[in-house]
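The complex appears here minus one protein chain, its other protein chains still in place.
Showing chain A:
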Amino acid sequence: MFWVTIYFLLNRLLLKFWAWAVPKKIIQLVWIGLAQACLRPCLLKPCKTLKSQNQRRRKRKRRKKTKKMGKIPPSFRTSTVPVTTLLKNPPAVLPKQSTVLETPQKPHHFPKKRPQPSGKTKKTRTPIEDPKSPVIFNSPNLLDAKKLFASITTTSTTPLDFRFHNALLQSYSSISTVNDSISFLRHMIKSQPSFSPERSTYHILLSQSCKSPNSDLSAVHQTLNLMVTHGFPPDRVTTDIAVRSLCSAGREEHAIELVKELSLKHSPPDSFTYNFIIRHLCKTRALSTVYNFIDELQNSFQLKPDLVTYTILIDNVCNGKNLREATRLLEVLGEAGFKPDCYVYNTIMKGYCILDKGSEAIGVYKKMKEEGVEPDLVTYNTLIFGLSKSGRVKEARKFLDIMAEMGHFPDAVTYTSLMNGLCREGNALGALALLEEMEAKGCSPNSCTYNTLLHGLCKLRMLERGIELYGVMKSGGMKLEKASYATFVRALCKEGRVAEAYEAFDYVVESKSFDDVTAYSTLENSLKWLRKAREQGLAS
């Protein structure tokens, strides 16, 4: 019981710590360009050193790679990490009828809490003293909100600081209109003379006005003007919040407009905001829009793209299989005085691997060596993946040894790529042997390893081994992937083991591996095929 309490308190504490750490963290993470969803993994471990940040960056790259490149191999994705949470913004936090205050979703408005004292002193704080106990505004009506506010202020015994007011405003703004929120803020200032709004208070309003679906920027301007008149001219953080909110609401054109305007009047975006918006534009708009935007900022405000920007651009064109443009960007990058780093090379190598160009991928690797850029784990994983994919498993195998020599230990991704290559070659037994080797070396296979193997075994008509493997997966509670499930079901039907195919269907539904509709239509198609085969006397 004691430990449970401690654990609970500790969690709370860390959440809080996260809340104040975010403004900085966000900025640190911006260039990574993943929105809040990405912040969650590091929620409990705010890391400070550059090294850990690098690791995170690498991790992200690897994850992304596992996802992006999983296109053709059936089961290459790490399903331990729900990829959707990484790539998509969390749903644009739309007004809900009741929003509890302390959602960890949007703490970036709450500025620094008091400097973190040692954990012990804080642990003793009971949650009751916490001024931010959940308050729920039920109606967007201003009068109701004022009443509620009055009742809170009169009953509260502890002095209320501005954080409390921020929280209230945040909660109210999530269900009300911009104008009502501004009025509510005015009301709070008037009735509580001790409360003086901070920059963060206005940021709440700003993000609300950015998220409201307007056809122009008038609401945003209104809030910005309010900030200026109260002595808070917009700064970098303001720009950042506005850009992020606008982008998450799908108002990219407005974001561009606002960035230009803010650069002119107040504060230009810093490199994190800049790269965030570039990344977002790459995802949602045509490449020419992105180039225009970059040119405009460069010409009017001397804001130059940095190496990260180029990496984002190259990544984007590589994913679009436009390698020529990637090569051109590489030249531009050189002309701008940058030296491509490991990440740029990895991205380009990935581009070649998508196109099954093994030799070019090796070329990139050699170039890295020439330029003195040290290949990292991602480089080797990409290379091994690309070679396996283009049917050059033997060479891929060689790189397994090379990477071990260089001090990078092959992980589940490496082995899964190799197994995928072996299965494609028709060497399922080799893949199984590799699984043993992998486990012997202390690298535990993940669900995509198993999915790859299941797929390969079923394709290569080694159903018994496949069923065995499926048993292991089931006992480990691993999810099936669509491709391996489909192959498995088809193989079972081919052997006339329909009941087992039904059982696999049940497992998919039960483990929520993917949607029931796909699971069912796959099963139905296989059975349809079976009927036809039987009619022709091909199956038992």
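In the analysis below, a contact is a pair of C-beta atoms (placed from the backbone, for glycine too) under 8 Å apart; a residue touches a chain by one contact, two chains touch by 3 or more; residues count from 1.
To be clear about the criterion, contacts and distances are computed from a predicted model.
Entry comment: the absent subunit's protein name, as recorded by UniProt, is "DM2 domain-containing protein", drawn from "Putative nucleolar complex protein 14", "Exoribonuclease family protein", "Ribosome biogenesis regulatory protein" or "DM2 domain-containing protein".
Among A:I204, A:C282, A:V364 or A:L523, the one in contact with the hidden chain is A:L523. Along chain A, the points of touch with the absent chain fall at residues 74, 482-483, 486-487, 490, 493, 496-500, 502, 506, 509, 516-518, 520-528, 530-531.
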